[in-house]
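If you scroll down you'll find the structure; I have some questions about it.
A single protein chain has been omitted from the complex, and every remaining protein chain is retained in its original position.
Order of writing sets the labels: A and B. Residues in every chain begin at 1.
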Amino acid sequence: MPFIHVRTNVEAPDIACELAKQRLGHAVEALPGKSEAWLMVEIDPAAYLWFQGSYEPAAMVTVSLYGGAPEEAYDDLTSRITEILSGIFQIEPDRIYVQYQETPHWGWNGRNF
Amino acid sequence: MPFIHVRTNVEAPDIACELAKQRLGHAVEALPGKSEAWLMVEIDPAAYLWFQGSYEPAAMVTVSLYGGAPEEAYDDLTSRITEILSGIFQIEPDRIYVQYQETPHWGWNGRNF
Partner (left out) sequence: MPFIHVRTNVEAPDIACELAKQRLGHAVEALPGKSEAWLMVEIDPAAYLWFQGSYEPAAMVTVSLYGGAPEEAYDDLTSRITEILSGIFQIEPDRIYVQYQETPHWGWNGRNF
């Protein structure tokens, strides 16, 4: 049940966002037991976002998940996400942040896990 | 001082969002000591959001709060939120996630609690 939220200041066309969504659906398999079957993805293109004070292409990604995952899995996912966004949206890897948020409380279908 | 953030890919009219906001103001009473008097609500309709790879109606809800609340209170709130969003935006309950984020640091009126 991860939620991957991508915000970028790049004005990406729908087709690019759709492609990113598709690839993120595979990338999430870096987390043990996770797959696109449980994944929520949001992409905000053309966001009002600055990094280091500049409006050059950048992305802020938040990965929220129930419970947690091993450090190596997060490393792997960060690497995959960065590669996907860098490739599709033409963002330099050193202008992409990936932030992880673990939580013990997560609801689905009207009740909590 | 909770913050309830609703994102949905449904293109809901203003009146539906207003109604959802109103009902969430009551729903938050599921958390001990909380009420609309301290509630911040954001609704993002027409968000670029996918669940299970599909663009069918879905919603991602984040509930942020200072401190925490008992497990049963979260269960109750998840149930209420799901019912509200399902009813107003016509989203299947099994396409609605509710994520909880507790934090010990929260500022209001220029200083932290």
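Throughout what follows, a residue touches a chain if its C-beta (ideal position, glycine included) is under 8 Å from a C-beta of that chain, and two chains touch if they have at least 3 such contacts.
What you are looking at is a predicted structure, and each value in this text was computed from that prediction instead of being measured.
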item	value
Subunit A residues that touch the omitted chain in the full complex	7, 47-53, 58, 60-62, 71, 74-75, 78-79, 81-83, 93-94, 96-102
Subunit B residues that touch the omitted chain in the full complex	1, 3, 17, 21-22, 25, 36-45, 64, 66, 101, 103, 105-112
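Just so we're on the same page, only the chains that are shown with their structure count from here on.
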item	value
Inter-centroid spacing, subunit B versus subunit A (mean Cα positions, whole Å)	21
